[in-house]
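With one protein chain withheld, the remaining protein chains of the complex are depicted in position.
Read from first to last, the chains carry the letters A and B; within each, the first residue is number 1.
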Amino acid sequence: MMKTLPLLEARQVFKGFFGNPVLKGVDIALEPGRVHALLGENGAGKSTLINLLSGALRPDSGEIRVDGVPVSRFHPAAARAAGIAVVQQELSLTAELSIAENIGLGAFPRRFGLIDYAALSARASEVCELVGLTESLCTPVGDLSLGRRQMVEIAKALFRKPRVLILDEPTSSLSAHEAGILSRLIERLRGAGIALLYISHRLNEVQALCSHVTVLKDGVVTADQPLAGIDAQGLVRLMVGRDAGDLFPAWELPRRGEELIRLRGFSSGLARDVDFSASAGEIVGIGGLVGQGQEDFLLGLYGAMGSSAREAVIAGRSGPLKSVEAANAAGLAYVPADRKREGLVLPHSIASNLLLPSLGRIAKLGLRDRGAERNLVARLVKRLRIKGETSRPVQALSGGNQQKVALAKWLPLAPSVLLLNDPTRGVDIETKREIYLMLKSFAREGTLIILLSSDTPELVHLCDRVTVFGEGRAVATLPRELISEEAIVGAAMGINPKGSAP
Amino acid sequence: MEQKAVSILKTALRNPPLLTLLLVALVWLAASLTLRGFGAYGHLRYLLELSAVIGIVAAGQTLVILMGGIDLSVGAIITVTAILLPLLSPSADPTGLSGLAIALAIATGIGFLNGAGAAYLRVPPIIMTLAMATFLQGLLVIVAGGSAVSVTNAAVLWLGQARPLGVPSGVMLWIAVSAVVLVIIHRTPLGARLLALGANPLASRLSGINVTRSMLVLYAMSGFFAGLAGILILGMNRQGYVGIGEPYLLTSIAAVVLGGTSILGGRGTYAGTIPGAILLVTTTALITVVNASPGWRSIMFGSLILALLLISGREGRR
Partner (left out) sequence: MNIAFLSRQNLFFSVQRRRNRGLNGLYIVVGLFLLAYAMLFPGLLGISGFSKFTQNWFPLALVTMAQALLMLNGGISLAIGPLVSLGAVIAATTMGGPLGPIGGLLAVAASGLLVGALIGVIVAQLRLPAIIVTLAGSFIIGGIALIILPRPGGFIPDWLSNLLAGNGPVAFGLLVLLLVCWKLFLATPLGLGIYAVGDNPVGAFRSGVPVDRVRVTAFALSGLLTALVGLFVAAQTGSGDPVIGTPFTLNSIAGAVLGGVGFLGGKGTMRGAICGSLLLSVMINVMFFLGFSPVTQYVAQGLIILAAVAIPELTSQWSRKP
């Protein structure tokens, strides 16, 4: 077999920030017609490596090679010229501009110095068809759901006719249907001879799509080999560096306490006419395709969004909660999915973030009690094993540790109902497991946990019941014995499983 | 020795309030050595008296800016108090304290309305307070009709003129205000909440912070401090007229920013605003000493603010 020449390659690259080495001599080679997986926990150096490959950062030493030729001064424009396209987690779209204009941004076809809208229209509709975007090209991107925007982002990368395509967690906000389109698209691109680099925390996707894997651990490559013959356990072992054991804790029978939530005909935002009830000590899952009103349901429960109900009893109070303050007072806490925008005050210290919800409770005579605050922070940091000096800004932490802070800050309030919105999105495996164990122990202590997740295995392994949403309504509630990935996806697609009571 | 100096300088560069304070000390030292009369106790005291007015207006402005807002109505509120106070002071009260209370209540009420507009109508604060300033301008034309009103209120005159123990009472008032504001920012839950609100309003709301109440309280406070400054100015001037508060709008914002507080909110402290106000007054005084034409004075003032900003007010990319 002839050895194919890699299109893009990093050789022995080193990169550090403020004297802190992040990459320590990393090699990676992206070959045409191959889907290459890049795995590693958060903080292993994946994003830094992507930034080096796309020219956003320059290596301290080592070289980046395009078509086997070392490039000395690599920068984003050069990377684009070399046909390297990156789909990042953070979208690069402009809400007010149309789909077509967003897709062409930075690479517009021109005529007489003006944008050639006819050519743009023709080429943009081509790539939109590839990713299954059926919306009119003139629709402003601001009108689209998060999942559709992600598809526009991918279309935008394809518009530049890349030879190398880097996809960073492309499915994190996609529905199962969209993820399906994406995987077929990846197959097609591979067939067309494009080199793909695929980063994901979802191992089943990686196993289904990729043929070669590079695993990073603490800035060092621990594996660079064909994927054939490694199972999920093996992958986890490579990433964590030891036997992973089971990701999910064993399910145990919940000790159901008093009923904490009873809703009849509850509506809030996209969520309409939902009947729902849950008791202390339960873990209740909320599933379904992305954007079917699940998030609005949680926000409505939490009083952060206007809501109405025929009948509502929430933590002993009748009627929907009117404000977040009232919800906190009733013992509800909410951990949002988008921790950077909704969960944390990024530039502020870990300590101030941890203290934010309980400031009023530990004040004495209207003044803050520094001693008590210090003790509380120390306790929380120890209990959740949050790494890092507490006076440092929380944005310096890795995603997993940030998520722990977003969760930990509620503990002093001893919430009786914990609302979690995708708590493990973009979180590394080790932290995922810690979070799962924590949720289990909260439930054991009698907390009601309502877990909204886009990661179906999570719902399957953790929850005592799963309520599936479709078009804003609770279309099915699966009891423990009926929960399976097939049943959840099926219910979301409108296939009524046997024996389920909607 | 040299290393130590370098490290002190480095700490100062990372600490905007300290940097501004150092700048003030440097300017005062240089000016005292080169300009006759600058370093005299009487002159420095006068500079502090002027700084007190700006410092008190900027106290409210600092709180509001830290929360991510801005108050463009402080100038109008100063004018309102300075004109209404002489008219509303009951002649039956020889101390004049009741007039003071009425004027402060009105100023606080105006601020409260600003907060209500921003919180309930969701009008951006810059527009809300601008519209409020426009309202007040109209109102004043009815009340005062363009003529100046003289003040006889005893309390106001004492505040503007008296010097117990040789220290102007205005400066004492400023010290009291500074203590209160610093405690609010650094020692109360409200202070921590307003900083969080300024840095990330959405996350703060979801963390159980009552945004509406914070806005009402802080804009009311900004109105209160502007009213207090208006009373002080009235006492120092002995009369109020339309437009008396106008110069204090931009200077209050400039003092806040010079003190290293981010104009976008979420980062900063009143400890920086204090030297910021003094620095502003000093530079203005120096520009006056140079005896330049109004045009040159304006250019020097603008360039100085810009230069000081380059040192202390750098922001990350928006």
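In this text, a contact is a pair of C-beta atoms (placed from the backbone, for glycine too) under 8 Å apart; a residue touches a chain by one contact, two chains touch by 3 or more.
Here the structure is a predicted model, which is why all the values come from computation and not from measurement.
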From the listed residues A:Ala10, A:Leu30, A:Ala44 or A:Leu93, report the one that touches the chain absent from this view.
A:Leu93
Out of B:Ser32, B:Gln137 or B:Thr188, which residue would touch the omitted chain in the full complex?
B:Gln137
Among A:Arg11, A:Lys24, A:Arg58 or A:Arg80, the residue in touch with the chain that has been omitted:
A:Arg80
Contact residue for the chain not shown (choose from B:Val24, B:Ala103, B:Met128 or B:Ile233)
B:Met128
Touching the missing chain, which residues of chain A?
56, 76-77, 80, 86, 88, 90-98, 100-101, 105-108, 110, 113-115, 117-118, 120-121, 136-140, 156, 267-269, 272, 306-308
Go through chain B and note every residue touching the omitted chain.
117, 121-124, 126-128, 130-132, 134-135, 137-139, 141-142, 250, 253-254, 257, 263-264, 293-303, 305-306, 309-310, 313-318
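What we mean here is this: only the chains that are shown with their structure count from here on.
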Given the complex, residues on chain B that touch chain A span 183, 187-189, 192-193, 195-196, 199-200, 202-210, 266-267
Hey, which residues of chain A end up touching chain B in the complex?
302, 304, 323-325, 327-328, 334, 336, 341-348, 352, 355-357, 359-360, 363, 366-368, 409
